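Worksheet for the structure shown next.
With one protein chain withheld, the remaining protein chains of the complex are depicted in position.
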């Protein structure tokens, strides 16, 4: 720990609280920092005087949309309100902390969260995506957990647009580069190509961690006299591009005025930080801990103080700097990565420093917890910030943005695919249907994602029981008992655009179904809401409906949202992205050895289709390929999803199925191909009977995206038990074929036979063709 | 404060996949004049005070033993750069 030169302090004209109170008429650049007039006026009202430059910096970042959720808070309340006692029983830490924590049993707890890092990934794909991983992992560490896996739902523009390649190469390399270097297996994700995301790619990142109950840590500063310490990387000018206006603070023309807008990550620093923190937790050396993400020190100090029971006093010159020319405001706004802040009791200070020294991590003691209820920040002993931390961190502005159902929504929903111009020439003959299946599985959204996932380490840690391309990522938590978790993330911007309320529910239903398909019991939800501008009433309506739908569905399925993230302003000019609520579901395994893979491998096993099929092509992948988006999203039937889930979970646990794959985008056609290619084992199926039962034609049987369905492979010896279980639960089930290892093909009786090699070539050729 | 700059390149006989990718990409941006690109590393070692012969020798040795891997890399340049203006 080196002393920071104080020469630089003399270069600044420090705007102290005393000075601010004495000079009320000084004009501050609040608009350039992103505050609105009414917000600035509120700051003045709260303080009873004009803010200092440093205080202005803090309020401007903490009251930004990204940090304060001011446009969405009113709606997000529903996640906390629509919760039954039953839903709360396993929730150890709910919404409001860095990440939610769920009880797994046997003294184990799991924490997980999904977050966005969208605009940085458009500006600088590698670093944007990399620091997205870094940020969500730090949220998990700050709860007291060892991070154990990551997932990456990605949505980019059109596959053949040149800028998509730029974003694709960078983002995948960044996620791999950072995640692999942390020793975190990537266990799943998504990849969707759609022109709507061309200028606004979505890079969402999920991290999951595990801990023993006694290891759970919260971000609060309590205990009079406890010390506040900042540790990890040094603070530089990362991410404060807009704050360069505060350079005027210095009244010094010799310093650089350009500051980088991008945060640059160092995964090695974060890996070391992880190990450091785990040793701190093991030794019970910290009372509270907070990671530094958006709004850096402003956020960490105000949140720790606000959540705590007293106040906090900090000497800002103690912060170790990479760049000695940073002004106090810039230091407060910096988003330099790989930093944590902790509260340490005085008798743990020596032990804390020993852990830091062992891992060669730098640290600086910034101050202590006080009894004043105020957050006081000093610069060389002079007070430059004196605020009630709650006003910064929690009681920011809340907006009731106007919203209304768009006037084009009715026309959109009336524009069904069936009978549309794009539906002309719908495949009907066997040759046409075969060509259609091949076209579907080679299409950008349905093709093999190996090009991406081969750049991710799935093995590190030795606890990955299942990963892509299976339906859920499965991680073992307890090596002795096999206790573990399953995770799936899903979203469908097209469904949600057609019907935001049901579209959000469909995302939850799909993630829930994926977890159940793997054999795990769904327990908790995290959501990442990616939307356009909240100042657009159409978009705000989409957000309001989506949150209403998602919260209603969570209550009906009985699983709570434990945390999440909102990303707004995803739009280019006046064109917003499709409303894209990404939903992550966490499930539990008593023993991960029971997990069910998504493809069959044993010759002769019976293939069953669970559920019924209706004509639901609106918003489907088939309609997408034909260039049509309109009509009604598939019907949501959460009761049926629950029943299907129970069947799949029981079947998995009791060994009645060797494979299970749920149906979603691409319908039955995609599912049959994927299950055959999974272990390179073909099948012979016949669809006439089930099509007749449901009153649909073959095309509809293959491409409809009716929900609440799955296919399973059942050993002959289990068929009676399996059928009895479905019958007892009155769940529609139909035996549609057998696994056929010798045939080496997917044979749909009466229609066509496609050799697996041909399917594989179509499936695996697409991404390499576009991205090399 | 003066700096000693050390340049390290892969040995000529080593195939450089990064250089190869770069020379392939340059024409796409309209740069057609370059037939080959090799990517190396540049280190800047800051010295407090003057650069004596002894210090320069230290830099050379550091270059040979740590900054480069003699199995695959050559130290192609070690030079003193004056203080920043």
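Note that the chains take the letters A and B in the order they are written out, and that residue 1 is the start of every chain.
The rule is short, and it goes like this: contacts are C-beta pairs under 8 Å (C-beta built on N, C-alpha and C of every residue); 3 or more make two chains touch, one makes a residue touch a chain.
In the analysis below, contacts and distances are computed from a predicted model.
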- Query: Given the options "Carbohydrate ABC transporter permease", "sulfate adenylyltransferase", "Phosphoribosylformylglycinamidine synthase subunit PurQ" or "Peroxiredoxin", which would UniProt use as the protein name of the unshown chain?
  - Reply: "Phosphoribosylformylglycinamidine synthase subunit PurQ"
- Among A:457, A:538 or A:719, residue touching the chain not depicted: A:457
- Of A:266, A:674 or A:718, the residue touching the omitted chain is A:266
- Item | Which of B:1, B:21 or B:57 contacts the chain that the document leaves out | B:21
- Item | Given A:354, A:411, A:593 or A:720, the one touching the chain that is not displayed | A:593
- Message: By the contact criterion defined above, which parts of subunit B meet the unshown chain? Give residue numbers in ascending order.
- Response: 10, 13-15, 17-18, 21, 66-67, 69, 71-72
- Note on the structure: Had the left-out chain been drawn, it would touch subunit A at residues 173, 176-177, 180-183, 266-269, 271-272, 275, 282, 359-360, 453-465, 476, 478-480, 592-593, 597
